[in-house]
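Working notes, structure below.
Only one protein chain is missing; all other protein chains are in place.
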Amino acid sequence: MFLKLEFQEHKLSSAGLSSATRYLLGILITVLSAALAFVIIRSEKAAPDLATLATNKLNLSGVENPVTAVLLNFRSYDTLLEIAVLLIVAVSILPDRLPIPAATAKIQFLSNMHPHSVNPVLVGLLKWLIPLAIVMGGYLLWTGAYTPGGAFQAGAVVAGAGVALSLAGHHRFIWQTASVRISLSLGLLMFVMVAAANAIITGTTLQYPTPYAGSFILIIEVAATVSIAATLLLLFTQLKAMVEFTMKGNNQ
Amino acid sequence: MNLNSLLPMLIVLSAFIPGLLIFCTGEQRLWQRRVLNLIGNVSCLALIGLLISGVYAGEVFETRLSLLPEMDLVLHADALSLLFVSLSGILWLLTTLYAIGYLEGTENRSRFFGFFSLCVAATLGIALAGNLITFLIFYELLTLTTYPLVVHKGNAASLRAGRIYLIYTMIGGMLLLAGVVWLKALTGPLDFTATGVLSAMPQLDPGHLKMIFALLIAGLGVKAALVPLHGWLPIAMAAPAPVSALLHAVAVVKAGAFGIIRVIYDVYGIEFTRDLGLTTILAGLAAFTIVYGSIRALFQNDIKKRLAYSTVSQVSYIALGTAIAGPIATIGGMVHLVHQGVMKITLFFCAGNFAETLGIHKVSDMSGVGRRMPLTTTAFTIAALGMIGLPPVAGFVSKWYLGTGSLEVEAYWVLFILAASSLLNALYFLPMLHIAWFKPPIDAWPRRQHALETHWMLLLPPMITTALMLAAGLFASLSISPLSWVELITAREYGRALVSTMVTVNLPLPQLEWIVMIPLLLMLGLLIPTTRRVCIRSAPWAALPTLLTTLFMSPESNTLFDQNAQIILLLAALLWLLAGVYGRDYLANDKYVFRYTLFFLLCMSGSFGLTVSQDLFSFITFFTLMSFAAYGLIIHSGTVKAMEAGKTYMQWVVIGEVLLFVALVGLNIHGGSGTLADINKSAQPFWVSWLLLFGFGIKAGLLTTHFWLPRAHPVAPIPASALLSGLMVKAGLLGWWRFLPLGEVRLVEVGATLITLGLGGTFLAVIAGIIQRNPKTLLAYSTISQMGILAAGTGVGLLMPSLWPTLSSALLLYAVHHALTKSALFLSVGFTPQLSPNSSTRWLLWSTIVMLALAMVGLPLTGGILAKSALKNSASELGWFTQLLPITAIGTTLLMLRFIDLMQRAGRESTVTTTMMTTAAVINPRFFAYGTLVLLAMGTVYIIPQAKLFTADVFSDHALWGSFWPVSIGILIYLIGRTAPARTTPVPENSHERCDFRHPR
Amino acid sequence: MTHFSIMMLLPMTVGLPLLAAIVSVIINSHRWRTSISTMFATIQTLIVILLLLAIPDADGLYRYTLGGWGAPLGIDLVVDGLSLILLLTTTVLVLVLNLYSIWYFSDVATSTRFWPLWWLLVAGLNAAFIAADAFNIYVALEMIGLAAVALVALTGTRTALVAALRYALVGLLGSLCYLLGVVLLYRAYGTLDLAQLATQTQASPLTGSALCLISVGLVLKTALFPLHFWLPPAHANAPAPVSAALSALVVKASFYLLMRFWLDVLNPTVTGITANFLGVLGAAAILWGSFAAFRTQRLKLLIAYSTVAQLGYLFMLFPLALTGSSPTPLSNAAVTAVTYFIIAHALAKAAMFLAAGNILASCGHDKIDKLQGLVCYQPLALLTFALAGVSLIGLPPSGGFIAKWLLLNAAIENGQWWWVVVMLGGGLLAAAYIGRVINIAFSQASTEKSTGPMKTVPERHSLQVNLAMPGLALAMLAILLGFNAQWILNLLEGSIELHLANAGGVQ
Amino acid sequence: MTQDLLYSIAGIVLFGIGLFGVIAAAHIIRKLIAINIMGIGVFMVLLATARHGTITDPLPHAMVLTGIVVAVAGTALCLWLALQIHQLDNTTSKDQPQ
Partner (left out) sequence: MSIEIAIDAVLAGGIITLAGLSLLVREMFTAIVLYVSLGLLVTITWARLSAWDVAIAEAAIGAGLTGALLLVAWRQLHDAAAKTERTNHVS
């Protein structure tokens, strides 16, 4: 099934499957899908007990947005593990070699570059875009407690700003610094800390003391936003950095 | 947890822990390793001793460790396990010793000894296993721990061996596992109990049980090397010698065999197994394996391979004995576990010694190794003879019990298997012995590096095991012997006390043991270089004490010892003494006088022993001893002719041994055991009589089984020929008299056959003898002729039991007469040079020869007439027989005349040195011995007590005439025949159809 | 207060590894990282042992309500004998592999990635073993899958990367199948809690489809026979401790979940035919995997194929436990057997991979044909390999033997003798491929073959005892497991039954 | 035909399309697209399930959010691996003289 993997585009082959096999596969999948669809049509859907339950308990959760309540209170354990998943990817992609001397870094994780060609429009746009994105992120984070939005969305927006920054070619992120490692793991760290703190306070892990539920959730969300943003940015820049690295290698 | 529940575990650990520690020792830490080994060995043996004493006292030893619910690791000491445990413990010690010597200076010894100890630990575990699961665990552990030993050398052959070993044992293990799991699922925990677990569970489906049995036996059969699961064993020979020794003798194959015993007796229960009809199949398989293994062994030139196939064959005896399902056969099978172990380990030790010291790996390279490494070769010889099943080595005891046991349950076919196997064993072992002892070495041997023939550590273990197996055979009836122990086990397995013990060894007679011992002691003296010369000189005098004792012993003083026996013993002593004296002079300058003396003494011992023996076991032991030792005398000259003759002789001896073995087994089971006097001879079935007839007939030179005689007798040195023809052929006669129901039952067919063959031999031998050119060959034919008369006489006794009391005396007289005369005639051949026309002493010699010839034909005033008339009178009721007797005299006359003729011719042709012409040449011990014998031949018969019955008739006219006319007719015929030009070519001595088989090369 | 402390242990089995992962991300010193890891591994083992001691008081089943919400809304953690045994196996192996890795990953760059990923993998495993929520299992599976992929990629060679990529794709595909199944379940029953699902499930087309999808997903991750293609390269090309963990633990996690779904959660939907179908696939895996292991040229690949084969044995569970005349007692026997098998295989296989790692490190290659004389210069590694092999073949005395014994027993008692034949045949094949290696290892190093260009002269320095010991310890443990089966079985006794019984009780 | 059923069936179809793509496509990017399509299909069924007329179940929403993040993480990891392999291929092919 996956015995053949290709990385070059110019071959339009099909995983080593003959056309007959492809047709058979197609028919098989069609039949199975149809059967599944049929089953879904014919079967009853369960009553929304859980939805009502969630709505009933929403006032205890410390937030007003039910999705956020589920994510960070009712089923916060899932989110904890999900952030761990992000950390996994971050750690495995995290580069271990410094592309340039760290001494040139202005901020700890950002260094200046002197690209050959600068797109002035983009640079101009960036000057507006980045603060806007950060404000936007903050807003999404804050509003997540009441209306749609939250750490993931906020992190994605912030990361988007970072992507734009790196696309502009002016700056380069340095992922080897301790601050990067901290910010990557900050979300998980805070989550685990909060869980531990809750265990001490309420006797049950991840059970926030009701009056402070909102605050705890906010703490987690802030930390998570940082981590998510850092991770997403890392993913993008690393893949892009690889392009540059390879291009350089090819040009030499 | 007290000591009783720890002891079995401790025994296993006593091998296991040293094994682990040895792994940790450095390669060069020789002494550390040795000490560890020794501590393990000694503590193991000590613990085993403790265990044995405890079990005797009736204590229960059991270590129980729970693995799973209803699945315990149980180490339990019962009688059966003790048997195997002590065997393993003792042989471990010896093998370790051997291995230390064997592996000196090689690599990876820590590994080797580590696994070695672990292997023994697994074996001990198998022995002590208290249920099938524990057994399985240790069984597999054994596979794993032996594998590194098999591949120890790391060359291509051992890797292949290891691979094949693993394939076989893994498959076996899986089958066993399947069986055990299945059984466990059906019945729950499977603790071994003496009468079987399953027999107490009637609700089980027999079909399932049969399939489980098949699985279990197939699994165990791999290690026990049952055909067709034996393939790994010969290939595993690539391992170092101590490993082979251990694999074959103790650990692996025995584990399989032991497992089969356990399954049949302690899991299924023997009677239950039999009821399921499983024993027959197993017995058939085992029987096939026995024969197949032997046949394959025949064609191996590699010593170790031959031994390996021998193991394949021999181990199945255990399975066979177990499967025959009678108590006696069980004893045979179980005791073979020990006996085969000791014997096979000896063989492998010796093979290892040959390989290690002299680089010998092939049978064909063993030429002359006996002279270079006499001790090792001796050990090898004894073990090989034991494997064939010759008494008194341990192997005989097992075979004896197997044979008897098979008769007990009327499985006659097993006897055929045993006979065939013994024959085949002889076929592949005896040539090896022959090559080792009697062939000259091919190349110069490597230089000696040790004071002894090899490293002492290599020599000591086989010596000890040889002593063990001899002891196990000789002292089988002692209460500490393996046999007694096995009898105890069997009694428990069958749930009842077994009264019958089959082998009672009453060493000849309490008072007469030394008669047998003196020659043997002298022989031992012969082996020591310092006393060798003295012993050679005094060899003949070993017979003197016997002579004197017999002479002055009153027969009535001992009821066991009848008059006939006394006379025969006297005769034997006389002949051995005189022939010995003659021979010492005759062979004074012979290169091989040492060897001659050795076999002479062995033969003497056997000859005395069989005469005075009081039970089956001793009889057959000494009979065998004599027969085999005579081989050395026959081939003494080392010429091609002698070798050929020796081969023929050996073939017939082996056939005879096998026939006799079967016959005596039959006699034993039907006639009871005990001393010869106690045996109920008349209860013997017909086939026993037939077997006895031909078995002893071979020795007695009976027509149709006589072929070896005219070839073997002439080629031996003259004194040996005299003994062979005079005395040793009489052993056959003695056998008939001892074991056939003479005077008790009328056996028409047997008797008639005996008469027919006897008389036929008498006449045909004359015809064959008369055309011979070699006087000794002629005399040999004469022996056949005369023995024919004796055989016919015995046949008459069978035909008419009422005649026997007198007939026996007559036959005795005839036998004594013939023995003396024929010996003297043979001795006379040695004086051929002095018969030349220009010799001054020729008249003296001629007169003695003529006297002897006259005595032979039975002319008046000689002993011959007494013998003949006695025979005629005692058989007077059988008219035609008495009519035929004079006609035999014609033949004898013809032969004697021809003999004189030949001697004359020989005397003429002989080249004579002047020193021989003088009278002084005659006045020497040789002539003295000869003269004495001549004198004795003339008159001794008359002084025998039995002669009184017949002396009156001798001097009657009728008798005189009756003795005279045949002689006259004989002379007439001879003179007529002599004038006719002799165109016929003589019957070659080997005219008979050759039934020899090739030496496997 | 006692209540509090014992309760806390359960979430700590996930929390601690996560904390360890975070610490090893943040700290940038090899020494600190390793010593903290060791400390965490030790604490984790202690926690599991404490849980083990506490479980009898809790009637064999233990539920922990995270966040205090309770099952349908919140997420619960659950532990019973079975999961506790798997937890224990995991922690013990983690402890040993942790020690091994300290010496194995001396390269700083690799070690920087290894330790966080390692601990995240452990957290995922523990999360999967104590999960009581279908969606939570999905996240845990993703954690395991992605961490495992990243760990495989640590080697950095092309083969390893391709293997990792393939593994990642399979993992994602499997997770999605699983997730769709969970979605269907949620659609039908409106809950994600396993215990609640167990009480509510009825045999319906939707549930059947869900079971199908879940099974396909999990089977894909467990690498059952026709879907095993990704496993050998991934397991064979990972660094030694990772290979060990993958074969010993990772595939077991998805199998454990499969077990839970088939025997417990979705049991009413299961039919004899489907159970037998899995059994047939398992049998095919045994035979094919063993055969492939026998044919392969590389040691680590051999061990990986051996894993494919050994996983086949696990699938014997389904026909043995779910078909037959009287399901309740039988299921217990088969479950016991398979659980024992999981432990035995985990220990043995981990030991084997560590031994192979040492061989690879000292020889510079792991071509089986060129391992002559291994017994002389790597005796400990070979001993480890052989001891582990003994257990894998199922020879007594070893954990593998007890496991196989129990399986065979279950099969015979069930009257399904055909599985007996397959299992015994598999044992023989295992003996064949292990014997092949050992046979070559025992042969003398061929000096006469040196006529050709000696490109692959192995650098035959003996590795430190440090590297040899963890593997040996595991192998010994695999053997010793055969001697002390009782207490593990006691723990297991009735765990599944209790789980079934208690499933309804929790609302 | 309700919205729920419509999107459920659409989700199943997407899942099928994605499955086909994963198996049948050879290129890694195409495979990843297919996997993401599968993911979208699953999410669609889940979100459709969340609709109960007026009431909307928040649980599936949270699950989908988690799923999306996991999917992007997996995709990123796969791409990263693919690029690494590619990089190795290029450097090795450059090293070897043609």
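As written, the chain order gives the labels A, B, C and D, with residue 1 at the start of each chain.
Note that in this section contacts are C-beta pairs under 8 Å (C-beta built on N, C-alpha and C of every residue); 3 or more make two chains touch, one makes a residue touch a chain.
Bear in mind the structure is a predicted one, so any value in this text is a computation, not a measurement.
Participant: Would you list the chains present here that the left-out chain is in contact with?
Facilitator: Even though it is not drawn, that chain still touches A, D.
Participant: If you put the missing chain back, which residues of chain A would it touch?
Facilitator: Touch set of chain A with respect to the missing chain: 7-10, 12, 65, 67-68, 140, 144, 147-150, 152-153, 156-157, 159-160, 163, 232, 235-236, 239-240, 242-243, 246-247, 250.
Participant: Which parts of chain D face the unshown chain closely enough to count as touching?
Facilitator: Considering the whole complex, chain D reaches the absent chain at 1-3, 6-7, 9-10, 13-14, 17-18, 20-21, 25, 27, 29-30, 32-34, 36-37, 40, 43-44, 47-48, 50-51, 56, 60-61, 64-65, 68-69, 71-72, 75-76, 79, 82-83, 86, 90, 93, 98.
The rule is simple: only the chains that are shown with their structure count from here on.
Participant: Per the definition at the top, count C-beta pairs in contact and tell me whether A-D or C-D has more.
Facilitator: A-D
Participant: Compute the distance, rounded to whole Å, between the mean C-alpha positions of chain A and chain B.
Facilitator: 92
Participant: Just give me the whole-number Å value for how far the CA centre of chain C lies from that of chain D.
Facilitator: From the centre of chain C to the centre of chain D is 27 Å.
Participant: Among the residues of chain D, which are close enough to touch at least two other chains?
Facilitator: In chain D, residues 8, 15, 19, 28, 31, 45, 49, 59, 63, 66, 70, 73-74, 77, 82, 84-85, 89 touch at least two other chains, as defined above.
Participant: Pull out every residue in chain C that's touching 2 or more other chains.
Facilitator: As it turns out, chain C has residues touching two or more other chains at 135, 139, 142, 146, 149-150, 153, 162, 165, 169, 184, 186-187.
Participant: Under the touch definition given earlier, write down the residues of chain D that touch chain A in their complex.
Facilitator: Counting only chain D, the residues touching chain A are 4-5, 8-9, 12-13, 15-16, 19-20, 23-28, 31, 45, 49-50, 52, 55-59, 61-63, 65-66, 68-70, 72-74, 76-77, 79-80, 82-87, 89-91, 94.
Participant: Going by the contact rule set out above, which residues of chain C touch chain A in the complex?
Facilitator: These residues of chain C touch chain A: 4, 7-8, 11, 14-15, 18-19, 21-22, 25-26, 28, 64-69, 72-75, 109, 112-113, 116-117, 120, 123-124, 127, 135-136, 139-140, 142-143, 146-147, 149-150, 153, 162, 165-166, 169-170, 184, 186-191, 204-206, 209, 229-230.
Participant: Along chain C, where are the residues that touch chain B in the complex?
Facilitator: Residue list for chain C touching chain B: 373, 375-376, 379, 386, 390, 393-397, 401-402, 404-406, 408-409, 412-413, 420, 424-425, 427-428, 431-432, 435-436, 438-440, 442-444, 482-486, 489.
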